[in-house]
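All protein chains but one are shown at their positions in the complex.
Then we have subunit A:
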Amino acid sequence: MITELGHFALVLAFLVAIVQAVVPLIGAHKRWPGWMSVAEPAANAQFLLTAFSFAALTYAFVTSDFSVRLVTLNSHSLKPMIYKISGVWGNHEGSMLLWVLILTLFGAMAAWFGGNLPPTLKARVLAVQSAISVAFFAFILFTSNPFLRLAVPPFDGQDLNPLLQDPGLAFHPPFLYLGYVGLSMAFSFAVAALIEGRVDAAWGRWVRPWTLAAWVFLTIGIGLGSWWAYYELGWGGFWFWDPVENASLMPWLIAAALLHSAIVVEKREALKSWTILLAIMAFGFSLIGTFIVRSGVITSVHAFANDPERGVFILLILGVFMGGALILYAARAQAMEAKGVFGMVSRESALVFNNILLAVSAFVVFVGTIWPLVAELAFARKLSVGAPFFNMAFTPFFVILGAILPVGAMMPWKRGSLARAFRPLRGAFVLALALAALAFALQTGRSALGPVGLFLGAWLVFGAAVDIWSRTGRGAIGERLRRLVRLPGADWGKAVAHAGLGVTMFGIAGLMAWEAEDIRVVQKGESFDIAGYTLTLQEVERVQGPNYISTMGTVQVARGTRVISTLHPEKRSYPVAQMPTTEAAIDNGFLRDVYVVIGDPQDNGGWAVRTYYKPLANWIWGGAILMALGGCLSLGDRRYRVAAGARRMRGAAGVPAE
């Protein structure tokens, strides 16, 4: 019964979305307030109906209602509750329902917080947003309906893929989708502005919080996914350049470019048409990502769906929205006259180069991802593009980006000088260089990657510190410290996010350059050494889990005679899903991880054991957390709340002019 109500609510939401996509658009064109005001209640209704529909599906999963086809295919009565819930989006149909739920949530949020928007712009934004919903509601209802029943319900379900039964992956898709779909707001604002024919500083200010929020969610989502891959897939890789990962990296890169170029629109009224184009492309890459994941056209580790019908449908959605938006862009972009005048060396031009590097690196990822397809279709060559290519073709752009970032961040608006921007950074530069030289001297005959990454990381972190300190002006240290605390959120956000990028680069370089690995057969009670640690395999036993059987080892990690920790690497076997998984045991540390994996028993007794010493591993995700935190700090800046329609205007005098 509840399942049917959920299905019905989804159909109703589809109808409401159609109304919301058409009526306010006509209203805005004809300046009819009555028609325009349809948008707001419609957005609310659409969200509530979709939320109800999602709740109904969740209910079916939680109560293990195996008469619903989707529940049978992806759940099991013995599964822990958290994975029954995460099972809702651990499959194609449910994840698309989550996708539209978030889409309608953003639409409703635009209605709630859009009080300050001009009425025509608001109506158009909501209409465009709803047009996207229409497409995805149709996609769900016609090709991937989660509410289908089974005529003969089985006694129990077929269980969720055991790899997905993990806390890291339970929350990875929702964050990723919040990011992907959050970019739909930037798209809607861009298309609405094109219809309106007007982009000004206010537009830049409205669109930036949405982009920032989407980017923060994408950062967290990508970070969670990478962390999951690190501890779950059993060899401690954190990024595989898998098409599905690339699908999330491309929108992240474009969103990062967009939120920087929107600053130029906001502060200087320049780069308008480029920013609009980025906003369109950011969502375009989200759709391409959805297409790659959902169609399985480029087979990859994560693709669960392998249905050409769905792929064609998403391609159609992509074609209609991108084609429509780009045609509109071609027709209207000329109207966007830039106002700000600035020199070749200025904050504006630094942001232009930031945008070029981010956009080109996204382009490289894109070309690499689709090249196997292109080569096969156009040149009849069957080939692979994998990690070695991306490491080589992508990394240089980020090295350049990291090298120029601190200088660009210190550059004044309008007109600056390289020498003057660099002067306060001399200390940071020398210190970073010294650290790199030290690392280079200590390591003998290993790759230069470590020292280079160390330099970039330190340069970014110190540069961010200099940047925020320079914002406190002149005067006594005490006075400057007081001012430091009171600096606007955007300043802190900028410094923290830039430092986070440095920390991540540092972690990646350290891990790739100084990792150690050991593979061997170990008898019970035997010890072995790796990178200064002594590991002892003490015990191997069988353990019964809730829905799996585990072979669990007990490994003691010691440094000299001091015992540091006892690790329990596992090999699990899920009888229902008939699949083994490896649960690596990791001793997390600030400067290094010790990572132990237990393998198969050997013929001559003993067990295969793989051990890794992974320096700086946690810095990769620490940096991602800092980047997300920086985004949040910036989002908390009072100036956005003023722009978003907050009541308070007092205290605006304390905001420094930029």
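Simple rule for what comes next: a contact is a pair of C-beta atoms (placed from the backbone, for glycine too) under 8 Å apart; a residue touches a chain by one contact, two chains touch by 3 or more; residues count from 1.
Convention: contacts and distances are computed from a predicted model.
Undergrad: Can you pick, from "Phosphoribosylformylglycinamidine synthase subunit PurS", "Cytochrome c-type biogenesis protein", "Carbohydrate ABC transporter permease" or "Solute-binding protein family 5 domain-containing protein", the UniProt protein name of the chain not displayed?
TA: "Cytochrome c-type biogenesis protein"
Undergrad: Sort through A:L73, A:M109, A:L315 or A:A338 and give me the one touching the missing partner chain.
TA: Missing-chain contact among the listed residues: A:A338.
Undergrad: Which of A:S349, A:Q443, A:S470 or A:Q556 sits in contact with the chain that's absent?
TA: Checking the options A:S349, A:Q443, A:S470 or A:Q556, the one contacting the hidden chain is A:S349.
Undergrad: Out of A:I2, A:L233, A:L449 or A:A465, point to the residue that touches the absent chain in the complete complex.
TA: Only one of A:I2, A:L233, A:L449 or A:A465 touches the chain omitted from view, namely A:L233.
Undergrad: Looking at A:F14, A:F397, A:W492 or A:W514, which makes contact with the chain not pictured?
TA: The one listed residue touching the chain not shown is A:F397.
Undergrad: With the missing chain put back, which residues of subunit A would touch it? List them for me.
TA: Contacting residues on subunit A, toward the hidden partner: 116, 163, 232-235, 237, 240-243, 270, 299-301, 303, 338-344, 348-349, 352-353, 356-357, 359-361, 363-364, 367-368, 371, 375, 378-379, 381-389, 392-394, 396-397, 519-521, 571, 579-582, 597, 599-600, 602, 608, 610, 647-649.
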